[in-house]
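Take a look at the structure below.
All protein chains of the complex are present and in place, except for one that has been dropped.
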Amino acid sequence: MKARRRLDIEFLLGAVGLAALFLASFLVPLLSPFDPLRGESSALLAPSGEHPFGTDNLGRDIFVRSFAALQLDFVLAIIAVTASLVIGSTIGALMGMWRNSWISRILTLFVDSVNAFPFIVLALGIVAVVGPSAPGVVAAIVLTGWARYARIARARALVVAGSDFVSASRLLGFGRARIIRRHVFPNVYAESLAFALSELVVVIIMIASLSFLGAGVRPPTAELGAMISEGRLYLTTAWWMTVIPGAILAITALCIQFVAEGYERMRKDV
Amino acid sequence: MSDARTPSNERPYDAAPPWIPRDDGILSVTDLRVDIARGTRVTTVIDGATFGLAEGGALGIVGESGSGKSMLSRTIVGTISRYGGVVRSGSVRLFGRETAHYRDRDWRAIRGREVAFVPQSSMAGLNPVLTVGTQLDEVLRTEGLTPQQRRARAIELLELVQIARAPRVVDEMPSQLSGGMRQRVVIATALARNPRLLVLDEPTTALDVTVQAEILRLIGELRSTLGMAILLTSHDLAVVEQVCDDVMTMYAGSVVEIGSSDRLVAGASHPYTRALLSSRVEGTPPGQDIVTIPGEPPTAGHWPSGCRFRTRCPLAIDACAVGRQPELRVLGGGGSACIRTGEAS
Partner (left out) sequence: MKRLVSRARSNYWVVLVVRSLAVAFIVATVAFSILRLAPGDPVATILGDQATPEAVARLRSQLGLDGNLLQQYLAFIGGLFQGDLGVSVTSRVPVVTIIVNSIGPTLALIAVSSVIGFLVSVPLGLFLALRPRSVLTKSVNFVSTLSLSTPGFYLGLLALMLFAVALGIAPVAGYDPSFPGMLRYLWLPALVVCGQLIPVLSRVFRTSVQRTLGEEFTEAAIVRGIPRWRYYVHYLVRPSLAPTIALLGYVAGQLLSSAVMIEMVFGFPGIGTQLVRAVSTRDYPTVQGIVLVFGVFVVLITALSEAVSTRIDHRIGRETP
């Protein structure tokens, strides 16, 4: 009994926090009197009633900027994860179905190779080529991340493809495509979805990391990682420029993590 | 019939059969109930087991998977907490000590010395990263011997379990040995400190048939040489018959029959035991189909009402579905948990 209650608390906390942050990321930029892109106040003001998070070196209100940045991060992360999920799982499922052909074996090697790269390195390489930008970041994340989904999907597809159920369907004359569509895919997506949830945290941090390095979203667009980088010069004088956006990022990631872990635990408990 | 067990007409005259729990026996279990608690779910796996084992006796526990026999042997050696198991009620007296509610530190006093355990899979009793010799040495450390003496004793033990070229085997890794040899080594580690009780859980299931026979013969011989008591579980009646004086059948968490081996061979009382007997390959005349028991044993938590065997029992009547699992009725030197025991069949 006790175990279950504790689970719910963590999951609940994460879900509520996440919902609140998500809502805020859309409402704050809408309702705030300040412009996230243009500085209208004095620079480097400490947090106060008018500016709850203070202002940055260009006089922009950090409160509205942080939530606008959070909004961007949410949108980019969801796009990136969805794209990776769909592309990676599809390729993985196909690899699993055609398991014995030489194409599948080469693809497996390829997938392993992509997985071998440390993310940042490969992503930086991609950004070097496409240039730092929001689409560039998404492209970099999808191109480095799809392989992880492919691996999971392939493992799952192998199991399903080898199952008696599928063999029976084949014997009855059902075409491969139909089997894939109706049986392999649903099975594969379910498990990949759970993984995608936990990947959301990683992706948000990746977006922020790339932007921090200057290889992601470019100024003056508000992005949490970029804001932290901008605040570095003022670490000693205006700590709120770095600490607060980072805290928001960390809290968001924590909420997603709680939700993902809680979901995983509840899934297993049943 | 092998010579491993003591025929019942040669046993010392005693009013009560050896499988009745007694205070001066090695082991006496009364009304034992064991549950497994996994998170929020609690499942009963042993429901009301009662039996005893005397000094030097040999009791075999037969049952299909899910019968609770493995959990029973583990309750006796005190490792059910690994599986989330807990003793709900009842008594387990081991060497006169009540161990049903023992904790880890209580067990440490008697483990290894008086009771020893041989697990099912032959690889699984041995640590794969240590040599055979090291593992024997570990057990011997408490005996106060010098390293050389320990090594000598280790070789001695290996020879006791009839391993050829013992001095060589001592330095080998478990992965280098065959299944049968590994099982012998596990038995050797169990015997290292002269236990009074040896508990074996399906010791031959993972072995080839020919090796099985050898191991069983070995166990029987060791029992007569060393005079220790044996508690052996198996799903195979033939295995148990070979080594044990007394046999207990379990079904769906409770004891359905108990009695001496001889009596069993002559003709069991409980329908389940009878079905087991007639489903053996050896007992079937050539040309006849091997009789199988229809259906599957119920999993813990999904036991039928009344007598749990009634859904597969050829003698089931309406009364069988009513009430709880029948108690053991002692009749003619054996106990049987069937309400139709004693009817002329």
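Chains here go by letter, A and B, matching the order in which they are written, and residues are numbered from 1 within each.
The working rule: a contact is a pair of C-beta atoms (placed from the backbone, for glycine too) under 8 Å apart; a residue touches a chain by one contact, two chains touch by 3 or more.
Everything numeric here is computed off the predicted structure, so don't read it as measured data.
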Report, in label order, the displayed chains that the undisplayed chain touches. A, B
Out of B:26, B:46, B:59 or B:126, which residue would touch the omitted chain in the full complex? B:126
Answer key for B:29, B:77 or B:92 versus the chain not shown reads B:77
Per the touch rule stated above, chain A touches the missing chain via residues 109-110, 112-122, 124-130, 201, 205, 208-209, 212-215, 225, 228, 232, 235-236, 239, 242-243, 246, 249-250, 253-254, 256-258, 261
Write the list of chain B residues that the hidden chain touches. 74, 77-79, 82, 108, 111-113, 115-121, 123-130, 138-139, 141-142, 173, 175, 186, 189-190
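Assume only the chains that are shown with their structure count from here on.
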Give, as an integer number of Å, the spacing between the C-alpha centres of chain B and chain A. 54
